[in-house]
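A protein chain is absent from this complex, but the other protein chains hold their places.
For chain A:
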Amino acid sequence: MKNASYPYQFQPEKVRYELIRMLPISLFVVAFGAAFGLAAVQQGLGPLESLLMSTLVFAGASQFAAIDMWGAEVSVIPVMVVVFAINSRHLLMGASLYPMLKDVSPAKRYGLLLLLTDANWAVSAQEYQSGRRNLEVILGGGLVLWLAWIVGTWLGVYFGGFLQNPKSLGMDMVLGCFLLAMALGGKKNPRVLVAWALAALASLAAWKWLPANTHVVAGALAGGVVGFFWLEKKPDDEPVKEASA
């Protein structure tokens, strides 16, 4: 099958639009990045090393966890396990975009995934639920979030003193509030609500009794099982009227 076609057409206009749309949340990411930069230098990383980590890894929660394990020596396997566990949600996030990603060439597909992070994924996944295909937000949103993360880290490394206690400003809740707003902005029907209830229970159970950082994957899979057995009736019927809501 050399002639496989990839029908998804990127609209440069829309990429720019998504880049600008994600600017406000990116400002919060700058603050979060500054908190990371400060924490990193406090743990003994050099400025360049902190910046390199943010540039290459680009996964905030796992970076915080990794530098918590920093010392004169770092045990490699525990760091790998923690980073994998915290970031394992990417596996599911990527998979959930596959129906769209299969329509772009493999090079673009994996290129886009370099920029996959919670905020831009949440927008794309929620829009897909309402019948809109938006990979532009992964590209445009991802770029601006990535730059914000790097700039934030840079600020934290050099001017971190200003941000001694980002928690007192509520900065640790930015992502949580954003993701909650995305979830509540999406489609809600009995099927989704049952999935959410099961996801909530499973994630809480995993958080209490399973190894640390497994709760996101456990909850998400539990919610997915509901969808596996409870199929939506005729998804083609509704999109027109939904748009006005």
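Just so it is clear, a contact is a pair of C-beta atoms (placed from the backbone, for glycine too) under 8 Å apart; a residue touches a chain by one contact, two chains touch by 3 or more; residues count from 1.
Here is the rule we use: contacts and distances are computed from a predicted model.
Chain not shown in the complex: UniProt lists it as "AzlD domain-containing protein", one of "RsbT antagonist protein RsbS", "Autolysis histidine kinase LytS", "2-hydroxyhepta-2,4-diene-1,7-dioate isomerase" or "AzlD domain-containing protein". On the side of chain A, touch with the chain left out of the figure occurs at residues 24-25, 28, 44-46, 49, 52-53, 56-59, 62-63, 66, 70-77, 79-80, 83-84, 87-99, 101-102, 109-110, 113-114, 116, 118, 122, 125-126, 128-129, 167-174, 176-187, 191-192, 195-196, 198-200, 202-204, 207, 215-228, 230-232.
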